[in-house]
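The complex is shown incomplete by one protein chain, all other protein chains being positioned as in the whole.
Let's turn to chain A:
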Amino acid sequence: MKSIHDQVQEEFARLQTRKHFLRNCSMGLAGVWLGERSVAADPDGTQSDAADAGQSIPHFSPRAKRVIFLHMAGSPSQLELFDYKPELQKLDGQDCPASFLEGKRFAFIQGVPKMLGPQYPFQQCGQSGAWVSDRMPEFQSVVDRVCFVKSMHTSQFNHGPAQLLLHTGNQNLGSASFGAWTMYGLGSESENLPGFIVLVSGGKTPSAGKSVWGSGFLPSVYQGVQCRSKGDPVLYLSNPEGVSLQQRRRALDAIGRINQQTFNETGDPEVLTRISQYEMAFRMQTHATEAFDLRQEDKATHALYGTEPGKESFANNCLLARRLAERGVRFIQLFHWGWDSHGAAESEALNGGFKTRCEEVDRPIAALLNDLGQRGLLEDTLVVWGGEFGRTPMRENRGGREMRFVGRDHNPGAFTMWMAGGGIKPGISYGETDEIGYEAIENKVSPHDLHATLLHLLGIDHKRLTYMHQGLPQRLSNVTQPSRVIEDIMA
């Protein structure tokens, strides 16, 4: 009789025997690169046989095969974009009632701030009649593809922890990201590209650093691979100066044959894995370079997205996201930095940098949704948009005083996210906030609920995709927190 852990490990070991290897030339932790599914143990111990658990993924028929997650790092104001609050306009400039401040923790607001009405006009759009502000004119035309969730809420009001919570299910460092879990559960669809690719724009990585696409306690092979639109798209992708493709091929042939000899001498199956990984590296050199070459797109497409090849921009990353989705990349994570509209400086003010951010993302997002739709990719691609928390209906008063620019502080109580594509019911809005957009009050959705739901759409029961760590079968939806699958937003 062995512990669950022992059994999993032994099963894992069995998978690594040479016979298994030769039958299926991908194995172990490397398997993820080649589309192998992982093993998983059931937390309740009802299905402790890892192989069975592994084979049962997907747990039910998947609605989406891949994810494009557009994270607006810093958190855009829901009150200036999608959560229309005429009541808040009426309170504009008045002292915030004490009842709104009791028991609340803020990042920068002190004492008694003033209420701040919506800074931009809203209008109803599309057949669904969704309210969208004039900051997103192009997006107004695609609202019928989208499901808004206006009742998002989180427990964290600082960027780093809130981003970690949104991406790893835990506000503290050390847990695995959504993308890493997806790779762990589903593996890659692409034999030539990493399965989990991260693209960053705005000149900065997110506040929580690279942990938001890290593998945490999962083996490091599941971490996201940050790719760049400038320089090598994947680090170390290019052959060194003076080494031609032919020379590289020739050297790899030598490596392969010598390694085969090493395998013959040692019998170590890791050697065979290494041979196949070197081959994949070679393929990746060609395919990743091709995948990231935006010059291959026609003029019309560039016009649609507003892209300029060679630049680091959110628009370029959106177009890359579509190209990667086409090539079977499982999880594509975009971060666009600069949404932290406190009003402490023009660049981070609702009447300053916020407008620029909106202009940077509006057209590319609309283009991405339309483009995916036209190519039939939206059916099995989940597109997710949002920040890590919302913003206060009060005007920020940093240092307890009125500031020169207009801004809002962090608000964990309410924010808006939207989703589109694979299995999402289009043209609806789910959940409500109170009349000033301060707290989610109806059909509240936590990051854990979001994770449970998105995994569900990928065909995964969030309670059954687990990994033993710190004595617990850990999961993305966080074993210590309640979570539910939001059926109402599924098509």
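Basically, a residue touches a chain if its C-beta (ideal position, glycine included) is under 8 Å from a C-beta of that chain, and two chains touch if they have at least 3 such contacts; residues count from 1.
As a convention for this text, contacts and distances are computed from a predicted model.
The UniProt record for the undisplayed chain lists the protein name "Planctomycete cytochrome C", from the options "Spermidine/putrescine transport system permease protein", "Planctomycete cytochrome C", "Carbohydrate ABC transporter membrane protein 2, CUT1 family" or "Transcriptional regulator". The hidden chain makes contact, of the residues A:94, A:123, A:172 or A:374, with A:172. For the chain left out of this panel, the touching residue among A:89, A:128, A:141 or A:277 is A:277.
Contact with the chain not shown here comes from a single listed residue; of A:70, A:234, A:382 or A:476, that residue is A:234. The chain omitted from view is touched by exactly one of A:121, A:203 or A:376, namely A:203. What chain A contributes to its contact with the hidden chain is residues 1-6, 9, 13-14, 16-19, 28-30, 33, 43-48, 98, 105-108, 110-113, 157-160, 172-174, 194, 200, 203-211, 214, 219-221, 223, 225, 228, 230-232, 234-240, 242-244, 246-248, 250-251, 254-255, 257-259, 261-263, 265-271, 273-274, 277-278, 280-281, 284-285, 337, 397-401, 409-410, 468, 470-472, 480.
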